[in-house]
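Can you keep this structure in mind? I'll have questions shortly.
Here the complex is missing one protein chain, while the rest keep their positions.
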Amino acid sequence: MPLDLSEPHFQEEVIAAGTMVADLAGVFSGSVLGALLAERRKMDLMGFLVLGLVSGVGGGILRDTLLQVGPPLALVKPSYLVAAFTGAFAAFIFELKHGPTVKLLSTLDALTLGSFAVAGTQRTLEVGLSPGTAVLIGIIAAAGGGVIRDVLIRRTPTVMRPEPGYYALAALAASLVCLAFSLTGHRRLALAAGMAVGAAVRLISVRRGWRLPIK
Amino acid sequence: MPLDLSEPHFQEEVIAAGTMVADLAGVFSGSVLGALLAERRKMDLMGFLVLGLVSGVGGGILRDTLLQVGPPLALVKPSYLVAAFTGAFAAFIFELKHGPTVKLLSTLDALTLGSFAVAGTQRTLEVGLSPGTAVLIGIIAAAGGGVIRDVLIRRTPTVMRPEPGYYALAALAASLVCLAFSLTGHRRLALAAGMAVGAAVRLISVRRGWRLPIK
Partner (left out) sequence: MPLDLSEPHFQEEVIAAGTMVADLAGVFSGSVLGALLAERRKMDLMGFLVLGLVSGVGGGILRDTLLQVGPPLALVKPSYLVAAFTGAFAAFIFELKHGPTVKLLSTLDALTLGSFAVAGTQRTLEVGLSPGTAVLIGIIAAAGGGVIRDVLIRRTPTVMRPEPGYYALAALAASLVCLAFSLTGHRRLALAAGMAVGAAVRLISVRRGWRLPIK
């Protein structure tokens, strides 16, 4: 029997695998970037691990703690913790601060931002909550880890400061696109489309130096 | 059939409606006051929204996350998020910092402080936890949002500083009164009495400049 790429079940598996890869890549890049903040602050190894863990899986844990449908996915599926700790240790062992690595990781972070948002949005819809809540949880899942990270290093959360580049807004865009596709029955397409839009908004807004309005 | 105001079912609905109005007014006033802190700190629009949301519904979300009886009410009933975001946007759009608005909102905040406390206390009793826990959750529900708000703007939580006016103590009074009425079977009266006592303690203590003892 020849492999039929248009077969729905096969497509679903590809998207599920793709989502998993995007998720883990997002956890890893977030973890490395978070742990690098420990380096700047001359923290010890535990500082790297805490900041890496919080930056990598904090948003998802916040999402699942709010939805209250069992223990957070990051505590149930070992791959999330492995990705987060690998990232934190990598930041501790290798010299990643200089050179092209940070830029590469930031791009990876931007590319995967949407995967956190769409996962948060779809999980909220599955729990049976309203579309508005689904969008909010999508944003919290994408931006929440960074907020906890910034609180721990006593920095005003990046997401609240008028810095160039949209973060929460990119997550909002990803969530809204995901929501639109989900509600019209295109559940699988919703993931891919949301991720693409989130990455695009993030990358373009950073490059153009867009900022949210200040009062 | 004439309307019988003393009919128990009717009374219950009036109190339920009154509690809902007090709750939403509390969310709204807390949200505007929280978002105004974003203005002072020159945050962008997202700062207004985060601080407004956290100040308005943070305490209730903390309550429900601790009690673990399903997703937080603020995520289930859209009216809470609507009230919080309306408050945050209002603070962003209008000039509320000066003039009588802040004073009006502070009074509204004081008047509704008790509604958070009694809701927290009664919900805890419904879950079957002890009266002591019910009072604690009442205080957390009333003061928790402000604590998260203060952590996010890197300020020592107001509730822990020797400032004039009782906040946590007003919530404690509201919770205790609510508890006393609830345990003696006057469940509906408990809400109204608790709210009234909470508002009175808050308003009088602010006017008189009362402070908690320092060691």
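Labels A and B are assigned to the chains in the order they are written; within every chain, residues are numbered from 1.
One rule holds for everything that comes next: contacts are C-beta pairs under 8 Å (C-beta built on N, C-alpha and C of every residue); 3 or more make two chains touch, one makes a residue touch a chain.
Remember, it's a predicted structure, so these values are computed and weren't measured experimentally.
The residue from A:45, A:104 or A:183 that touches the chain not shown here is A:45. Only one residue in the set B:82, B:127 or B:204 touches the chain that does not appear here, and it is B:127.
Annotation: of B:20, B:93, B:160 or B:183, B:160 touches the absent chain (contact as defined above). The residue touching the chain not shown here, chosen from B:51, B:96, B:113 or B:136, is B:136.
One chain of the complex is left out; on chain A, the residues touching it are 38-39, 41-48, 50-51, 61, 65, 68, 70-72, 75-76, 78, 81, 92, 151-154. The omitted chain makes contact with chain B at the following residues, 65-68, 127, 129-130, 132-133, 136-137, 147, 151, 154, 156-157, 159-162, 168-169, 211-215.
In this text, only the chains that are shown with their structure count from here on.
If you lay the C-alpha trace of chain A over that of chain B, the rotation comes to 120 degrees, to the nearest 5.
Mean C-alpha positions place chain A and chain B at a centre distance of 32 Å.
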